[in-house]
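Missing here: one protein chain of the complex. Every other protein chain is in place.
Lettered A and B in written order, each chain numbered from 1.
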Amino acid sequence: MSTVASSPAAATAKHSRGLALLRATGPVGIACAVIIAVAAFVAIFGSWLVPYDPYVSNLSLVWVGPLGGHVLGFDGQGRDVASRLIAGAGNSMLGPMAVVVFSMTIGSALALIAAWRGGGVVDSAISSGLDILFAFPGILLAVLAAAVLGPSLLAASIAIAIAYTPYVARVLRGAALKERRQLYVAALEVQGASATSICFRHLIPNMLPLIIAQATINFGYAVVDLAAISYLGLGVQPPHADWGVMISENQSGILQGYPLPALAAGACIVLVVVAFNLLGERLFEVTKQQSR
Amino acid sequence: MPETAAEAILEVSGLRKEFGELVAVDDVSFSLAQAGSLAIVGESGSGKTTVAKMIVGLEQPTAGTIVACGRERSRPARSVKERRLRAGQVQIVFQDPYTSLDPHQTVEAILDEALRLQHGWPADRRRARVLELTEIVGLDARQVRALPRALSGGQRQRVAIARALAGEPRVLILDESVAALDVSIQAQVLNLLADIRDETGVSYVLISHDLAVVRQLTDEVLVMHRGRVVERGFTARVIDDPREEYTQRLLASVPRPGWKPRRCDPL
Partner (left out) sequence: MTEATVRDSATSAEKRVPSADLLEVIDLTVRLPVEGEVRSVLRGVSLTIGAGEALGLVGESGSGKSMMARSVDCLLPPGAEVDGTIRFDHGDVGSLAGKELRRYRNQVAMIFQDPRAHVNPVRTIGDFMTEALRSNLGVPAAEARRRAADMLLQVGILDSQRRLGQYPFELSGGLLQRAMIAAALLTEPRLLLADEPTTALDVTTQAEVMAILDELRRRRHVAVLFITHDLDLAAAVCDRTAVMYAGQIVEVRSSSLLHDDPLHPYTAAIAAARPDIDRTARRLLAIPGHPLSAFEADPDQCAFAPRCPHALDECRAAAPELIELDGGLSRCARVRELRGRLKEGQDA
């Protein structure tokens, strides 16, 4: 996200500052960070952590509840729910991560470019372009992407990333304009600093509270949006494991009296999204307090 | 005013700035001698701040020329090298000490960055110069490692002065640099500025509305009103014997011991 040029010494200093920041978010923030860390770990190492094969189906065990080592029972095709959740973590979190990285990077860049000569031709052009993009809801873009690229996690992620970019750019543009007008920026210009160095070394660090808040909240939204797209069949395709797909696969079970598989997948989504939102909020508060 | 143009460290002629229909600066010219000190006095809308911004490169003149240290600088710098050269010649200290320092940088980092931008010296030479600068402006070791939010307005302004002096500029623009300070702190900073000029021979352009400060710090003055220069001369002469009506009105409005305000439009 923010790429501040730094020496090795500065990098280690940044790491310990990161930990201090985390500690400052309080027990709530730390708990959320732990949840996110666990989810990330599972997302990365999921395929080695699964207790059972997530793709093997045993038709005699359809909708059977918790049994022996299968703590969450079996889904509508007789597959182990817990294993599918673990295997699905990767897909469910990878997509949102890509969406956030893309939208934050492009969004920040557009915001800074527009704000640098605020009110000028470039600013108007970018704002108008963003206004056009605002008109397209994410789901529509996902349908478009699925039609063009074939339904997949990639298509869905690209669509949502494009849909989020104008929101990020608009919010960050306001903050960038405000920072741009500060006298220290003028002082740096008079000292001969280039526009890019001022943006990276000074504007972005001072916009950090907002950037962090946007990134974490957007991650949460992206999890939900991508899950919805997969639920609709336009994202991750069955039989791949993915929490959104699992909800769609197992929703018939709710009506038949076997809600656990669908609810378990939903609970994973909710847990991760809430953790991100809460952490984002705490980080925003803490970083805002620390500046000025 | 200097005897010959060759003596002048800063030469401004025919300066003009238009913002659409509005003419903010109209035909302003002056020369500043080496180690000289010139004030540009005016109220809001006089154009004095716009003149300062043009000299330092934050605004482009619509017409006219600015020559500092023998180099023309009315058009934008075309290369990084040119930009750095200009930065090393003319610097500025702004009015507001609360927003003119990056809140995320320590004093040390601010000064170090200023040196890196202008000179590209190795780290140990920069460190030595940072120490030198903080001694000149009167900041102690604790303050040097502090973030701006831990410093008072007067201390922040000292940092701004140190930053401006980092690259040993020949001309320093003081844009209402003491206006936001408490009167006892203002006196300290004015003394500091006088000492710096004595020791380094830097020239000042003081932008101010405060005629008492102008008298304290400058030898020559330009009075601006609605974009034009209405009076100029040696500071002492202009203040003791103002010839233009606007200058007289300005002087009559300055509070001093025994002064009483008077209405211009009797009812």
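Basically, contacts are C-beta pairs under 8 Å (C-beta built on N, C-alpha and C of every residue); 3 or more make two chains touch, one makes a residue touch a chain.
As the structure is a prediction and not an experimental result, all values here were calculated from the model.
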Chains in view touching the one left out: B
Touching the absent chain when the full complex is considered, from B:68, B:211 or B:224: B:211
Positions on subunit B contacted by the hidden chain, ascending: 43-44, 152-155, 182-188, 190-191, 194, 209-213, 215-216, 235-236, 239-240, 249-265, 267
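Convention: only the chains that are shown with their structure count from here on.
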Subunit A partner contacts - residues on subunit B that touch it in the complex: 56-58, 80, 83-84, 86-88, 90-92, 94, 96, 99-104, 113-114, 117-118, 149, 160, 163, 167
Sites on subunit A touched by subunit B in the complex: 182-184, 186-194, 201-202, 205-206, 291-292
